[in-house]
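Only a portion of the chains appears, each positioned as in the full assembly.
Chain lettering (A and B) follows the sequence in which the chains are written, and residue indices restart at 1 in each chain.
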Amino acid sequence: MSVGLVIVSHSAKIAEGVCELAAQMAADVRLVPAGGTDAGGGAARIGTSFEKVANAITKAGQGDGVVILTDLGSAVMTAEMALEFLDEDERATVRLASAALVEGAVAAAVQAQAGGSVEDVLRAAEEAVVSI
Amino acid sequence: MALDAGWAQEWLRAAARAVAENRTHLMELDRAIGDADHGENMDRGFAAVVAKLDAGPPPATPAEVLKAAAMTLMSTVGGAAGPLYGTALLRAATSLGDAAEAQPDAVVAMLSAARDGIVARGKAESGDKTMIDAWTPAVEAAATAASAGAGPGAVLAAAANAAQAGAVATDPLVARKGRASYLGERSAGHRDPGAASTALILAAAAEAAGGPG
């Protein structure tokens, strides 16, 4: 098993694309997009959704820990809010990265694929250099 | 009017009306220094709050009302204002506890808890050109009014007036948090949309209390 990743973006396309890109180098890692606002029938609008993020954390978790990556500042706030609603045990296994979204996600996914701990994966995300 | 569960409901309904009326105005403010969605975000969020109130059983305490509204805003607003107002109302609810109605000191404590929640969530300081610049003067004016012996309605009216003045005072500021900070110096000369919506929401609280009393 491995650490899962949640990709929070204001754009559903960005979140999905980042998961596809990272999956190329991390076939066994749970990569869960949480992009755009709740669709409410139509296409997801630009924005972030507390529910999408909270659900994605649960889906990515499965007991091995989760690292969350975000794009703009309000995505960070939505993610922090979702963290506060986790129960204490689950909360202890989740980290919010301060990282470049695309670049950090690829580096984090590779680290997760290699079986790294949640701290290893967090570090990989945050240290990801721009454009290796 | 006593600040009970009925007041809390009326507060949110009045806020929803004010936000709907000012939807275009809030969008114009956000277009100048952001992504133009603040009016749409807030209108969608408060309309969902009203729908939730309409659907649910009558709540027993103001805290219950605010908590339900917080959860709804968090899930429906979509922009920064979602987690910020969501946190504010959650903290306000916690501050009110299970009291059936709020006395002047409890109103001050509630506003202060809301403001602190926004600071905790967004890490903005006074002068960063955010909704904090409406909330902080509101909390201070409420405290001054309460210690001068004002009733709960008058405390809310003082808060609302100060929030409006605080929103106006964001005009010359340079944004240091949120999207407007991308604009740097060019953010000066525009009102912060979140400070403007805060003034509307606090005016709604005072309006729901039926004026000074």
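Just so we're on the same page, contacts are C-beta pairs under 8 Å (C-beta built on N, C-alpha and C of every residue); 3 or more make two chains touch, one makes a residue touch a chain.
Note that this is a predicted model, so its numbers are computed, not measured.
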{"item": "Composition by chain label (entire complex, not just displayed copies)", "value": "A x2, B x2"}
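Just so we're on the same page, only the chains that are shown with their structure count from here on.
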{"item": "Centre-of-Cα separation between subunit B and subunit A, whole angstrom", "value": "30"}
{"item": "In the complex, subunit A residues that touch subunit B", "value": "37-38, 45-51, 72-74, 77-78, 80-81"}
{"item": "Contacting residues of subunit B [partner subunit A, same complex]", "value": "35, 37, 41, 74-80, 82-84, 86-87, 121-122, 177-179"}
